[in-house]
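The structure under discussion is supplied below as structure tokens; questions concerning it will follow.
One protein chain is absent from this view; the other protein chains keep their places.
Order of writing sets the chain letters: A, B and C. Residues in each chain are counted from 1.
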């Protein structure tokens, strides 16, 4: 298979570094361009990056000259996919420029997640939402498109929730997160703020964890319009997401760990389920996607060890793409209540890894969803 | 005022050290004896203790010869009060021996907390439960008694709950704790288990946090018996605690902090209350007890700073005896739901400090509760 | 005694906060003004500061309106002393303005430390160098003056070296430091750079540790000039510092501690000395200065415990003003070699506390050193 040429936007940041690390020797994709802020542009990547992820900078990108984060930088390079690790405010402006220039943008930024025609995708959960791409392209007139993945804490949580939603229904979720410092980027959290400390607040995080799952777990439906004539004409009906009805309350804390978000979940199920039924539902989840290069052998790893999951010991499970779940037990407060501890790698499954997996799925299956040009 | 002579049981452990630190220059109490395991007995305290709390070993205890943890060690020393920081299994056997020998035992151990005739006291909440002492002495024939204080996480939580129970009623509580390593004593948590890590389980902790509050927040009532004749005879009625009706679900995590337990609370109130009403109820709490030496000026410190409470910055508030409460906001899942972050010092308010404050209150008020000899 | 009014320059930074904390209830000094960058100017201190030192913001400064860091801000306030915690580049320009406006500047900044007419003082070591104030005032025509204290790692080290210099002579020093993150200010060291890590480099630190001691331990002598006539006229002779002859080699590392610099010293003495002789020399040091409010009871605390000093357990000794010294043992490489571990509080003795102690000494003794106006 001929590899698809890709670019990384925001290549020098911590998520940008993860993109590069995960794309090294990737069977589908080949990095052809690295874009970043103008202060880095014009210099070799190896000179400007403060490489913080484990291991060394991949040889294949060390000498790539960093360019400005505009579509012009990619001209004539036969690049098809752009992975975006841009900060929100820059992504808001820049990502549409790339979509308008014909690029397939897979973005980890939050800027476009809540737009009704922008898919917010966790591959195993709602790859079918990628059908929205057609709607997006039509509405906006873009030859390319933007596909987003959720916030790191959200991704880890919805992966654990999805099989429960399908098997038993989920009514309510109360979640308390203990998040790693890498989630704040670099320089990010000051050491004086986190050594021997817990921070009780992460800006904007609770809103994302409470709201993003409603879209991700929602259903792709044909739009309801008040215009009878349009309604009569099936071919004019558009697709849209109908949010799932689950109430979620989140409290997000930062703790002194490097990588890996641990979450304490309290869930009210739609019907009573035994711990064993729950374990089975979790374990069976995701097997249909195992053919994708980024997919872990086991999406949700259920541990029987009462002392697990632990952040440091379990974050790398499934090369950082699996979510480890333990301590599944009844919750005596909520109706049909269960509680459990879940753990995932925030910059792999929770960010760059998810973007890449979405792009892998699109590469295999997207052709039939795309608008005909 | 002549000082009351006291002894510390389990004097070499981390809670024992806190007792000693807090009793230095105490206006009511004077340490006259330090008891510990036989391996330490016969040696000077300064030689055997691995002093881990901040500052130096108080001069007044450095040269005290450590003795065996039996009542015999205290004979002829005019000691009245015994503060116990013994491990649970040893406390189970040893504390009754001291009570039987006439000592007033104020214990931080969990061994006797759940006995119906043993008070489980957080001074500002249920000092009146100390009336159970009379019942205990009568039933067991002890000239002395055992008074216990709750688990560290429980104390911090019930202090925040009590004013809400009184003002609005509390139906349900879901709590997720982020607890400090000092709670496990010394050597306690191995560094390989907690650096860059979160532990999702603390043995026995969740049961304590879920059950102890029911007794602490319960009411002291006259016993119901099926024997009509006894019931007719008022003077024979005994006192007992009737548990409060609140459902609590706890998840207890260990994080890499030295001192200070942070707790994320989700509370279903009996009636709807505004954030301002809640703040007022919290702020007004505890003022009646400010005369006691250990009491903080403000029992519950409500912070408006959205980034607080933080473990390291707020644990020493009120010399470690105050609980700091922040991020009070609605919870969208629970009925009349609110959520908040609370923080208290686990080895001061959560252990030794609470024991001492209970003894202070007893010293001031206990005379009228005691059985007449 | 009427208190002397003082101002703190750079009041919002971490060293500025230490100045404020240490000046609360100070017997000599009273804070009358807080100066900082223009972004903070015009607002109440309690609103703009991110208070990071333990405890709460002192009530007496909470409502002070922060002003611009210029002498104009202090007009008509009867302020005599200005404590400076300014960044180096700003101190370079601003401190002379305050001296020129008549203020006594005691500065923790490095900007002016190496000027021949600016005293670089650790009170117990070279308070006599304050005689340079007269030279400085004459040369520069300032009614006020600048007095500096050394770099944090330097202060801790020279305190341990001075009694050895006096008793045995010191020829060579090899020092390896393990420095706390607070030394870099706020936000300072990124958490991603220091959790589970050691940083082998601290910009400019090794040069300071190798060079500053030569001036501090140097002698105040009358200047040698080539002009015979001037030399003949004694009253025209100026004072200057002659550097001590010691070779120092430093390696400075950052480790994951909050406060407290630990240093591993290898020293070649001028003559052979036993461990006991060395302990005696260290223990006897500094007693003449115990009357000053900031002075610890014991300047150098020698510990016999082979496991001490430890950063967390010993940094607060002498309210952060003592240096704890342990593991004194022969060094088999250097001539008349000894090695030892020393530990001091970097933002108290190593910064704000030293500035204040210098000002205390000047307040008691400076009158006789000052130029007559």
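Following the convention adopted for this analysis, a residue touches a chain if its C-beta (ideal position, glycine included) is under 8 Å from a C-beta of that chain, and two chains touch if they have at least 3 such contacts.
It should be emphasised that the depicted structure is a prediction, and the values quoted were computed from it without experimental measurement.
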Q | Visible contact partners (per top-of-document touch definition) of the missing chain | A | A, B, C
Q.
Using the touch definition from the top, which of C:309, C:350 or C:366 touches the missing chain?
A. C:309
Q | Sole contact to the chain not displayed, among C:4, C:64, C:100 or C:199 | A | C:199
Q: With the full complex in mind, choose from A:124, A:196 or A:331 the residue touching the hidden chain.
A: A:196
(Q) Please output the residues of subunit A touching the missing chain, sorted low to high. (A) 51-52, 54-56, 195-196, 313, 316-317
Q | Hidden partner interface residues of subunit B, rising order | A | 14, 52, 181-182, 186-196, 256-258
Q) Taking the full complex into account, what residues of subunit C touch the chain not shown? A) 172-174, 176, 178, 193, 195-201, 210, 247-249, 251, 253, 255-258, 262, 264, 266, 306-313, 326-327, 331-334, 337, 339, 341
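The definition used in the following text is that only the chains that are shown with their structure count from here on.
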Q) Between copies subunit A and subunit B, are the contact residues mostly the same numbers or mostly different, with half as the line? A) same
**Q.** Whole-Å gap separating subunit A and subunit C, where each centre is the average of the chain's CA atoms
**A.** 50
Q. Among the residues of subunit B, which are close enough to touch at least two other chains?
A. 195-196, 313
